[in-house]
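Structure incoming, see below.
Omission of a single protein chain aside, the complex is shown with its protein chains in their original locations.
== subunit A ==
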Amino acid sequence: MTEFFMGLGLSYEWAWGIATICGILLIAFPLMLGVAMIIYADRKIWAAMALRKGPNVVGPLGLLQSFADGLKVFLQETIIPSAANKGLFLIAPIITFTVALMAWAVIPFNSGAVLANINVGLLYVLAISSLGVYGVVIAGWSSNSKYPFFSAMRASAQMISYEVSIGFILICVVLWAGTFNLKDIVEAQRDHVWLINGFVANPLLFPMWVMFLISGMAETARAPFDLTEAESELVAGYQTEYSSMAFALYWLGEYANVLLMCALNAVLFWGGYLPPLDIPVLYLVPGVVWLLLKILFFFFIFSWVKATVPRYRYDQLMRLGWKVFLPVSLLFVFLVSGYLMATRYGV
């Protein structure tokens, strides 16, 4: 895109700047629209599994429900508790929302379509997703209220626990792909096993994908790991004191994070923008369509799990993270590196 703006007679710096801003808007606006529609889809799927109709009044088939909700929330009064730490109370939702958008910068949408094609793309995603916990923790502390505070404690412990195993899972992927660049990771999955594009067909990496999916649910605090907002114990968790747009920012940020996890599943294990099979005719469909289909598929799995699985107890959550996922992922780091040493690099 930089070349296009340079063609208009701008200097390189200006052209690059304008191209980057256009790129950011090109990702952020469809993402926001996508989040609005995915909230609708989530509610529809959830309703269908509970044999209900779900949102069906606003607009055709209830398609405009999210926008109606957004308008309602926008017109509400912003309530700031008098005992709250005002500055931090207002910054917290902004952090959550911003961080949820930032990680999308390195996701490759097609072979040439990535905003920041950096060498340490995967580490960048890991760094940004580890920032997500601050929005929750600051909200819990600055609300100066019991239940949000408990929620913040839970969130910080939970996210750190699952980040450890996610780190080991990603190491397995990086070892196999030989790079941290997300686009190169996708390219490394081309024709991986019997024409299948994707590490998921690899027997050593398939268990890693299953663990990544589950850890992703825990990392984004989705059901069945939504202990940070367990309504039976903590009212609404860290969001208890929030209203109006601040609440909406949490809502949007949460779903943007879920979509990001779905995109990471697709990019790291299911071949990202590549078609499922390495057959020429499938490449006629644009890569971004394949990526979108994969994201939607994983989002369906997330909704499905939310609708069917009961919430974990807190000690069970910790047990799963530290006593099951951590040793198993460590074992697979050992197995994968051992296999690669024996076959690819030679001992």
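Please note the rule applied: a residue touches a chain if its C-beta (ideal position, glycine included) is under 8 Å from a C-beta of that chain, and two chains touch if they have at least 3 such contacts; residues count from 1.
One rule holds in what follows: contacts and distances are computed from a predicted model.
Chain not shown in the complex: UniProt lists it as "NADH-quinone oxidoreductase subunit J", one of "Amino acid ABC transporter ATP-binding protein", "Putrescine transport system permease protein", "2-oxoisovalerate dehydrogenase E1 component beta subunit" or "NADH-quinone oxidoreductase subunit J". Annotation: of A:Phe109, A:Trp141 or A:Phe298, A:Trp141 touches the absent chain (contact as defined above).
Per the touch definition above, the residue from A:Ile18, A:Ile80, A:Val120 or A:Ala188 contacting the chain not shown is A:Val120. Counting over the whole complex, subunit A has residues 13, 17, 88, 118-120, 123-124, 126-127, 130-131, 133-134, 137-138, 141, 149, 152-153, 156-157, 159-160, 163, 180, 315-316, 319 touching the chain that is not drawn.
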